[in-house]
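Complex shown without one protein chain; remaining protein chains in place.
On to chain A.
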Amino acid sequence: MALTHHDERTTDVSRQHAELAELAEPAEPAQPPTAGLASQSAIDREIERIQADEAASGLTRTQSRLDFAPYRSSLLRHPTKDLHHADPEGVELVAPVFGERDVDPLEADLTIQHDGEPIGERIRISGRIVDGDGRPVRRQLVEIWQANAAGRYIHKRDQHPAPIDPNFTGVGRTLTDDLGRYSFVTIKPGPYPWGNHRNAWRPAHVHFSLFGTEFTQRMITQMYFPSDPLFALDPILQSVTDPAARDRLVARYDHDRSEHEWLLGYTWDIVLTGSHATRMEQEGDDV
């Protein structure tokens, strides 16, 4: 269920946090006891071995590996059989339509959803979304979610003992414009600990949910901030085994997008997979 229906997000913080308390489930520790957990150096060695094997194979992946044991939760959750080739049919060749009925322009600013301002570095994250042929993804839905500046999510299963920010929910939505551009104002999220291995910390990141012009382009990913010292230690980022491919998940600091005495700008462009529409249909678009 949605903890905060987005129409109600701008008001009634106390009720939101009462709901949060009500939803908190006892008797389920957020993180397992550290006994039996691998050390960071053991995880590092596993990552190195897999990446060295891939580099030696000459087969450079551009996507995350589904089978990536250093990320322990993937062990029982990745398919073991080959994906089956399918030519997209019918409904798969188009995408759901979202529009002004679905998204309020105010949802693109995560710093104005409550009575007060959230604590943290105010930033703008903006960029362009194109498909594999370089065509802009126009008028399409982009959704983001993230931790607050202290590394805490508004989520019942996040038990990290860092403060909740009563002025920050960490959820945004927008529609791309006719050039495929998007823009969010938010605060920079903090890194946070998790239970994958002993002393495991996720680098600061923002989750992005993206639609294309056809359903086959649907994707969810994570955007990272430049030069984070946690990159090499993080099994989720390192599941993208090729360094050049990992770089595609890292935004760049963009001083031209920073605003005088107001916020810092980050630029992150996103490429979806190529579409399958016929060239005839594509010729009307500027490439």
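Going forward, a contact is a pair of C-beta atoms (placed from the backbone, for glycine too) under 8 Å apart; a residue touches a chain by one contact, two chains touch by 3 or more; residues count from 1.
Keep this in mind: contacts and distances are computed from a predicted model.
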| item | value |
| --- | --- |
| Protein that the absent chain corresponds to, by UniProt name, given "Rhamnose ABC transporter ATP-binding protein", "Nickel-dependent hydrogenase large subunit", "Polar amino acid transport system permease protein" or "Protocatechuate 3,4-dioxygenase" | "Protocatechuate 3,4-dioxygenase" |
| Contact residue for the chain not shown (choose from A:G36, A:G90, A:P161 or A:P229) | A:G90 |
| Positions on chain A where the hidden chain makes contact | 1-6, 58-66, 68, 71, 73-81, 83-103, 128, 130-134, 143-145, 147, 153-158, 169-171, 207, 209, 215-216, 218-222, 236-237, 239-240, 244-249, 252, 267, 269-274, 276 |
